[in-house]
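With one protein chain removed, the remaining protein chains of the complex are shown where they sit.
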Amino acid sequence: MADVQKIEPDSVFAKAVKEGLLAGALAFGLFFLIVGFRTDQNIRNELVLNQRWGLLAIFVLVAGIGRFLLTAYITPWSEARSKNKRAAVEKEQSAFRKSFPKIGLGLLLIYPFLVILILWAYNGSIMGGLQGSLKYVDNFGIQILIYVMLAWGLNIVVGLAGLLDLGYVAFYAVGAYSYALLSTHFGLSFWLLLPMAGIFAALWGIMLGFPVLRLRGDYLAIVTLAFGEIIRLVLINWTVVTKGTFGISGIAKATLFGIPFTPGPTGFAALLGLPNSGVYYKIFLYYLILLLALLTAWVTIRLRRMPIGRAWEALREDEIACRSLGINTTTTKLTAFATGAMFGGFAGSFFAARQGFVSPESFVFLESAIILAIVVLGGMGSLVGIAIAAAVMIGGTELLRELEFLKRIFGPDFTPELYRMLLFGLAMIVVMVWKPRGFVGNREPSAFLHKRKMVSSEFTKEGHG
Amino acid sequence: MVSEVQNNPTAILRVERLSMKFGGLIAINDLNFEARRGAITALIGPNGAGKTTVFNCITGFYKPTEGMLTMTRQNGEEYLLERMADFVITKKAKVARTFQNIRLFSGLTVLENLLVAQHNPLMLSSGFTILGLLGLPTYKKAASDAIEKARFWLDKINLVERADDPAGDLPYGAQRRLEIARAMCTDPELLCLDEPAAGLNARESAELNKLLLDIRDETGTSILLIEHDMSVVMEISDHVVVLEYGTKISDGTPETVKNDPKVIAAYLGVEDEEVVELIEQAEAAGVDDITAAVDLLSTEALHEIEEAHPDMAPATLIPSAPAKVRRARATAAKKPVVKSVTDKTAAKPAAASTVKSKPINPAAKSLVAIKPGATANALAEPRGGKADKLIIIKGIGPVNERKLNEHGIFHFDQIAAWKKADIIAAEAYLAFDGRIAREDWIGQAKKLAKQSQVTPAPKKTRGAK
Partner (left out) sequence: MSEKQALLSVEGVETYYGNIRALSGVTVHADPGEIVALIGANGAGKSTLMMTIFGMPRARTGRVIFDGKDITQLPTHEIARLRIAQSPEGRRIFPRMTVQENLQMGASLDKLEYFDEDSRMVFDLFPRLKERINQRGGTLSGGEQQMLAIGRALMARPRLLLLDEPSLGLAPLIIKHIFEAIKELNKTTGLTVFLVEQNAFGALKLADRGYVMVNGIVTMSGSSAELLANPEVRAAYLEGGRH
């Protein structure tokens, strides 16, 4: 083998310098016109050309030096690290991972009080603490938990049974409108309507399930997408019942064992002798949605250990093999649709009770896409992963509203909210490149003989619809 | 169970006038055959002859264009399979199948695969999930029974240790066995195997033979199999059906089929002149079946090789043992030089212990029992005609005892005298890596050899364990 062409890799440093220069040149070419020049109107309405060479230089330098650092130091470092840690770190992580759900649950349980305590200390008054916590409990806590619950519900259909459903928000809408209509027209209580909304949504799930059973993959996705849109359009156009785009307002709030959260003498605050505040209702809602989400998780965990749950996962792995084992795949798919839809319905009725107002605008396709994105990002089938994904995605976009300091950098007319979806998309790309099977790609087996070992994502399938 | 075969000649499956057309293509044309209860029926034929199509019709994956498929269960119930949906066939008519290109649930663990197969009984005992969700003890009992059943089959296919690994992680041969075990977990009365030995090496197909015979004899399950590996088909099947271009060209016992010139020409693949030549040779040698003669072909190939490389005569590598006279004569018919290359040391205890239930083809078998002693101290016969009970050594089971006997190991002192090279050789044919050393066979054998010197007839000494 003497005359084999030797391809000796250049030294890392030389390579890094080369790539850095290249990246700089590329950035210069790219930003020369875009950043280097800026047209403005002067006071006489004339167009003037401003030159911004300094800014351009910063762009080019950031690209060049960034690329240089990445090639010279960061990549070799991360490669060395990943090589070293392979065997050893796995075990340490698993210890943390095992207790992670418990720690997370504990934090969730004390979250509202933690927020109040912190803000109390910060503001120096209990009222300040209570009012200040409103935002954190409502915008962050409840909002995230709604999405956690929705994503856990969708996870049954997509993650376990492997049926790609792009119209999940339809069941959310069915739940919300069931509560809104039945409570405004018949004055039924939240606690009665909550299960009913779930049942209605499940029925709709079965109704959707029947026609789409024969479809797989892309076709299934498109039909479910159409179903979601149909529901929304019916809500808009069936104005007699739904009041169309105006939506239904004045929906009754939920009560705690019949005690309303109103400022009056029979209200919650008065009965307990607490100062008047809207925050109690929010805290109550927080625990309510936490309970509902935990119910979803509990049912999912239980179902996975039952024959039906295993049949769902088997269906995801191989439908033909399922049938050869005597499993009725029709009913198996229908139960998956119905169960997933039911949790969507619960979440919907909660949503209506929380907002006091529903309109078709809350149930657009984007919502379905976000819920699906959370499931995929979290790792299909993994409850913990999905919860983390929901917190990152929903919490992250909520956080963007808070980032006032960005205005100081990008100028006063910069509105961070407008970049919400852009960042959402970027984050998704980054996560998918970094972890193609989501945050938690490994699958926990539902039964074991000797030892519970996680199943690597290399072996699990995504399902074909 | 075997006696039943003789006493109960009724067919478990009757295929009558079966035709299957795909557009203009006729895959099966007016096919008639029967599979007997408690027997192994093989379906062979050239590629594309329609064998898998027959399977797909029997298991309901295709609806035949014409014809009747009658399955008669043990309890006398008759099912017309062409009228039933695929999963109902498994559930009610008790027909299970495997697939040519293994269809395991690769992301589920080995154990879970076997649990999914028990879906229907588990579904009943979990009260269609509802009772199970409430945690009723009936389901818990059923679930642990299901795991026990899975363990039983895992034990049968030697995969107990790997129960908690993903099925996709198993080597190919193990996946094939697991698929058979999974089908058996549906409690079938007829097991349809589509090329179970494809991709298995010689030793693995021997293990498969044993597994299939075990299934037939212990559970009374009838087996219908498609296979190209003649060492499987001819050795274990009670009845062979040969297809070509969708029609039956031969039907009968393995002997009659393999002597059928049509089958030889269409399938077994020995050219006509060669066949004639072989038959002549075989007759001269007193061998009355063709496969045995075909077997000679490969022997001759060996001789050719040997002649091409006289410097490394393989005969010297193999401890001398008397050449089998018949074989020698058969070979002599063509080649004057007789060397004992494949000289099949007729290890009598081995031949006696294999396939006791079905003496299919005594001529073929005695010829086929090749086991050149791989270890230095191999014996042709046990001393004094009586072998030690090697199973007393911890780690040696009946199967390994048989293998050892086949390789000329009959006594404890032989094992006790093993050198390193012998251990490697023994591990090679036992397919054990390091087990001999780990379980200290040598040490055990030394002890036992001493004991047997004291008491000449070794009894099952418990102390040895």
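As written, the chain order gives the labels A and B, with residue 1 at the start of each chain.
Assume a contact is a pair of C-beta atoms (placed from the backbone, for glycine too) under 8 Å apart; a residue touches a chain by one contact, two chains touch by 3 or more.
For clarity, every value in this text was computed on a predicted model and none was experimentally measured.
S.K.: Among the chains in view, which touch the chain not shown?
M.R.: Across the whole assembly, the hidden chain touches A, B.
S.K.: Consider the whole complex, including the chain that is not shown, and state which of B:L212, B:I393 or B:A425 touches that chain.
M.R.: Answer from the full complex: B:A425 touches the omitted chain.
S.K.: One chain isn't shown here. Among B:S144, B:N158 or B:N201, which residue touches it?
M.R.: Residue touching the absent chain, from the options given: B:N201.
S.K.: Even though one chain is hidden, which residues of subunit B still touch it in the full complex?
M.R.: Those residues of subunit B that touch the unshown chain are 22, 25, 44-53, 100-101, 170-174, 195, 198-207, 209, 228-232, 266-269, 298, 301-302, 305-306, 308-309, 312, 314, 317-318, 341, 350-351, 354, 368-372, 374, 406-407, 424-425, 428-429, 431, 433.
S.K.: Could I get the residues of subunit A that touch the absent chain, sorted low to high?
M.R.: Residues of subunit A in contact with the hidden chain: 1, 3-7, 86-87, 456, 458.
We adopt the following convention: only the chains that are shown with their structure count from here on.
S.K.: How many Å are there between the centre of subunit A and the centre of subunit B, using C-alpha atoms for each centre?
M.R.: Computed value for the inter-centroid distance: 52 Å.
S.K.: Residue numbers of subunit A touching subunit B in their complex, please.
M.R.: Against subunit B, subunit A makes touches at 299, 302-303, 305-308, 310-311, 313-314, 316-318, 320-329, 335, 443, 445-453, 455-456, 458-461.
S.K.: Okay, in this complex, where on subunit B does subunit A touch?
M.R.: Its residues touching subunit A are 59, 61, 86-91, 96-97, 99, 103-109, 111-112, 115-120, 122-123, 126, 129, 132-133, 139, 143, 147, 150-151, 154, 160-161, 163-169, 182-183, 186.
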